[in-house]
Structure formats: C-alpha cells, structure tokens
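All protein chains of the complex are present and in place, except for one that has been dropped.
Let's look at subunit A:
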Amino acid sequence: MDRNSNVYTFIYASGMVILVAAILSLAAINLKPFQDKNIEVEKKQNILASVNIAADATNAEEIYAERIVNTYVVNSKGEEVEGNAFTIDLKKERAKPVEQQLLPVFECQIDGSVKYIFPLRGAGLWGPIWGYVSLEDDMSTIYGASFDHQGETPGLGAEISTENFQDQFQGKEIYDNGKLVSIIVAKSNETAPAKHRVDGISGGTITSKGLEKMLLDDLNAYNAFLNQKK
C-alpha cells in the first residue's frame, strides 16, 4: 500500500491513537491503587507533622494508627455528624455554605493528653494552600501546625512549608478573652500582641495573608465545636 496515500495516513493515525490510548488507560488503572496509597500515606505524614511528629513514608501508617485515637466529623454548630473524617474532600466542603460543611476532627494522644487536629484549606498566590493545625485541650493554645502548597514561589511563598515558619505557631493562642482572633501573619512591629501573631514572610505577603485568612475562616467554622469542648 502506498505509504503516502491519504487512506493509509488516516488508518495509521487512527490505529496508533487507539492503541496508545488503550495502553495508557491500562497503565493508569493498574497503577492507581499504588498512587492512592502514596497520597494517603502523605496525608497521614502531614497530619502527624501538625502534632510535631516526624514520620517518613515507611512508618507513617504505624505511628498514625498508634497516635490518632479518634476521628469524627462535626458541623458548624458543633454537633457530631456522620462521615469519615479521613476521606472528606475539603475542596468540595469549602465550596458549600458553612452550615452544610462537614468538618473533620482528629484526636491525637500525646504524653497522656489529647491534642485536637483540624484540617485547613485556603488560597495562596498561585494556587491552593492547605495544612493542619493542632490545639491543646484548652482549645486555644496551638500545639503545632503544618502547611503545604501547590505552587507558591520557591524561597518566598513556598516558605510556609518549612519548619522555621511552622514552628513559630507553637504556643500561640487563637482565643482572646473568649473571642476567636485566630493568628495574625504579619511583620513583627505591628500592634497585634505576640501571642496572636507570627512573623510573615518577606516577599510572600499574599501567601502570608492567604494563610491568615485560611486560619481565621476555617477555625471560625469550628468555633461552636471549640467553645463546647472548652
């Protein structure tokens, strides 16, 4: 058959596309369980990082199973509702009005006391940012925090995922005389008291402000629950 005829070219192109598509879908389907597993392990690592436990991919599951003693879902009124805290897709929840959102809570056992871990999700400069913040059982003092991002600028906004930045949150308080003030992310000479403030990132102002808004909005959704537990 003439290799330069139109018919041959059409048949060749169609055959190739169908064959390649079949191979790729087969690979995607077969590798999916492994990939999902990796994402799950990473999520567990992030949750553990918010209570200052460094876990690597090999032991995250084990430590998670040992430390995270209880998980449940609450609504914005603080009532427990049905649902699996670990598998809730925060992106979908945040798109709903706050009354309908499902809010996951993780309880972690550390040195005989319980820390409460809350997932967060917000917007940075270039894309979504997310993280976990853990509170002491007074429901105001931050025990630890971990943040991650999709595409913030390296060296600037991306600094939110470094330990230096995250460690600042330890010991800060989110309530001031019973009012939720969350944490201000700003320069050190501003008027906000030190216990409600961490240093922002120079050159990463929009990411810093996005993180501040994420903390305030998401902790606000938990306000009723936090007040109940106090």
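Convention: a residue touches a chain if its C-beta (ideal position, glycine included) is under 8 Å from a C-beta of that chain, and two chains touch if they have at least 3 such contacts; residues count from 1.
Here, contacts and distances are computed from a predicted model.
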item: Protein name (UniProt record) of the chain left out of view, among "MoaD/ThiS family protein", "Na(+)-translocating NADH-quinone reductase subunit D", "ABC-type multidrug transport system permease subunit" or "ATP-binding cassette domain-containing protein"; value: "Na(+)-translocating NADH-quinone reductase subunit D"
item: Residue of A:38, A:162 or A:202 in touch with the missing chain, whole complex considered; value: A:38
item: Missing-partner contacts on subunit A, residue numbers; value: 3-4, 8-9, 12-13, 16-17, 20, 23-24, 27-28, 31, 34-35, 38-39, 41-42, 57
